[in-house]
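A single protein chain has been removed from this complex, and every other one stays in its place.
Moving on, here comes subunit A:
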Amino acid sequence: MTLKRVTGLLCAAAMSLALTAGAQAQDKVVKIGVIMPMSGGTASIGAHAKAALDVATDIINNAHPELGNFPLAKNAGLAGLGGAKVEVIIADNQGNPATGQNQALRLITEEKVAAVFGSYQSGVTLTSSAIAEKYGVPFLNSESVAANLTERGFKWFFRTTPIATDFAKIYVDFLADLKSQGAKTDSVAVVHDNTEYGTSVANTISGAFKEKGLPIALDVAYPVNATDLQGQVLQLKDKKPDVVIMISYTSDAILFAKTMQSLDYKPAVLLADDAGYSDPSFTKAVGKISQGVFNRSSWVVGPAGSPSAIIADMYKKKSGEEMDDTVARQMQGFFVLADAIDRAGSTEPAKIQAALKATDLKPEQLMIGYKGVKFDDKGQNTLASGAIIQLQDGENYVSVWPKANAAKAPMLPYKGW
């Protein structure tokens, strides 16, 4: 009898030990679901994002005293959760809004992630964040710029990147500045694909120029992942706009560069809206025939030894690529999310949501050139900002505007090859 009782007690003790051990082990990992294009036409972006998140989790999960006061770097793991490690679960959206939506559902219901991060293409972010909203799970977006994403009245959606309206303003001011220096910038053409990103950014830019009394002279739309763009380039060549604004993903951006060269077309000013033009595979493939293209960016490397320089170095070691604007915005967004979870001290969605709402990061706590991170009621970072960069002398962009932060003066006209 007593032996039985002792055995029973021992068993119970063992079981409760096992249970608490299990619970502790579970507590030590914070799962974050990441939705990225790992296959399809923009798979290069997904591959770069994965390398960037590997670096970010390394910084969070291990002690990196060399980064000084950079948030989450000093100690190993999230201090607010007793040193819990962050685990990234990557899901492939195939560049497809429907797939992105399914993956969000899987990450939330099956992987039970604490938060979702993604999804690069605005069109995919649109659908996948709707699932997170429905299930009441925080969704952080760091790189989709379609303005309407934060106009849906969502409570669980947060976005760190500057958006189309911010950039449209930058483009208007930048071109006005070029004009005051004697460049001809009166007629503007907008070239864009037919995705959520392409159409909404084109609309926003057209609206911003119209407000200044500068209606867009020519709107050239094309289907994404085009097999041939000669007709579009000939249209531009025919109408001769002074400024051409390109809103394209990598594949089309490369094809445009090649077709413009073969048809010998050079506008005076070629201004790209990030996306494909920031992909290192664009500059490697056709950088030499796209000399002088302007682009937008929030990424500027600081002096040697600064957090941004160290992180850029870590990223290059990991991926073999130079850090670009898209990857930098993604890493920064991921740090913001991890910082909120750390401050929440919990993986409970409502607590993370509250911590995200309370986010107030200063420029010196960031690896990117934002004026800070602070979300408004719609979940948009009000302190996001950007600059204009230009491809000069080979495959690297240099900052050229605004003048205060510029490394070099803008080079005009567009040189091409």
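Throughout what follows, a residue touches a chain if its C-beta (ideal position, glycine included) is under 8 Å from a C-beta of that chain, and two chains touch if they have at least 3 such contacts; residues count from 1.
Following the convention adopted for this analysis, contacts and distances are computed from a predicted model.
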*The hidden chain: which UniProt name fits, "NADH-quinone oxidoreductase subunit H", "Spondin domain-containing protein", "Branched-chain amino acid transport system permease protein" or "SoxAX cytochrome complex subunit A"?*
"Branched-chain amino acid transport system permease protein"
*Contact residue for the chain not shown (choose from A:Lys31, A:Lys258 or A:Lys378)*: A:Lys258
*Taking the entire complex into account, which one of A:Ser39, A:Asn148 or A:Gln365 touches the absent chain?*
A:Ser39
*In subunit A, positions touching the absent partner*: 38-41, 43-44, 46-47, 194, 220-223, 225-232, 234-235, 237-238, 250-251, 254-255, 258, 261-264, 279-282, 284-286
